[in-house]
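Missing here: one protein chain of the complex. Every other protein chain is in place.
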Amino acid sequence: MKFGILVNEGPYTHEASDTAYQFVKAALAKGHEIYRVFFYHDGVNNGTRLTVPPQDDRNIVKRWSELAAEHKLDLVVCIAAAQRRGLMDKSEAKRNGKDADNIAPGFRISGLGQLIEAGIQSDRLVVFGD
Amino acid sequence: MLHTVNKSPFEHKALESCLKFARQGSAVLLIEDGVYAAARDTAVSPQVQKALHSVTIYALKPDVEARGMQNRVMDGVRLVDYGGFVDLVAEHNAVQSWL
Partner (left out) sequence: MTEENAGSVAKRFLYVNRRAPYGTLYALESLEVVLIGAAFEQDVSLAFLGDGVYQLTKGQDTKALEVKNFSPAFRALEDYDVTKLYVEKEALEARGLSESDLVVPVEVVDAERMAEIMEAQDVILSF
């Protein structure tokens, strides 16, 4: 079965990103397909490579990046939500005249249409948030 | 249909809303702080027990254990792991998250 995932909260403050990650891992282990993970609202903060959690804690961002690399996951950060919250890739930084980008490996920035498309293409869409 | 509830029933209305709109035969999965609703002998357990007559209620075991609730889960509430969560989503036509 094909699953679409929506993550509405950032890392650490809320459990939403942890639950979504464990759900995705378990779905993949059962042989399901993850069509896309879409990050919206503060969820876009899951995609910054500049997080440095304490060494004895899980690295939520890195964990998503690694899972994406291992399973070719499509991790999409909403462009409008990302711009509000200062999450940039190289081309967005350049387009907006910013001096840095911060997107983590495996994530890409795109429009809200990608969320709707995930709803259309997936057999199930599951929302994680607060 | 599968409903998920991730809020404590003592501070939020998410569970109450969920139970109001969950039709007979639906499944309700308590996750994150929502698992506190699975405890027996609380102010909300009568409400949950009543709901068990019309819906199936599950609680996410990793969240139950993280909160030290494993010995307090009321009879009738079924525990599932993340794989069980995935199965519940697959078994139902749609998921409503009561955030």
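Note that the chains take the letters A and B in the order they are written out, and that residue 1 is the start of every chain.
Everything that follows uses one rule, which is that a contact is a pair of C-beta atoms (placed from the backbone, for glycine too) under 8 Å apart; a residue touches a chain by one contact, two chains touch by 3 or more.
Note that this is a predicted model, so its numbers are computed, not measured.
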item: Candidates A:40, A:64 or A:107 - the one touching the absent chain; value: A:40
item: Hidden partner chain, touching residue among B:1, B:44 or B:69; value: B:1
item: Listed residues A:8, A:22, A:48 or A:65, member touching the removed chain; value: A:8
item: Selected residue (touches chain absent from view) among A:53, A:86 or A:111; value: A:111
item: Touch residues of chain A, complete complex, unshown partner; value: 6, 8, 40-41, 80-81, 111-113, 115-117, 119-120, 125, 127, 129
item: Chain not shown, touching residues in chain B; value: 1, 13, 17, 20-23, 93-99
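The criterion applied here is as follows: only the chains that are shown with their structure count from here on.
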item: CA centroid of chain A to CA centroid of chain B, Å; value: 26
item: Complex interface listing, chain B residues touching chain A; value: 6, 31-33, 60, 62-63, 81-83, 85-87, 89-90, 94-95, 97, 99
item: Contacting residues of chain A [partner chain B, same complex]; value: 1, 3, 8, 15-16, 19, 22-23, 25-27, 29-30, 32, 123-130
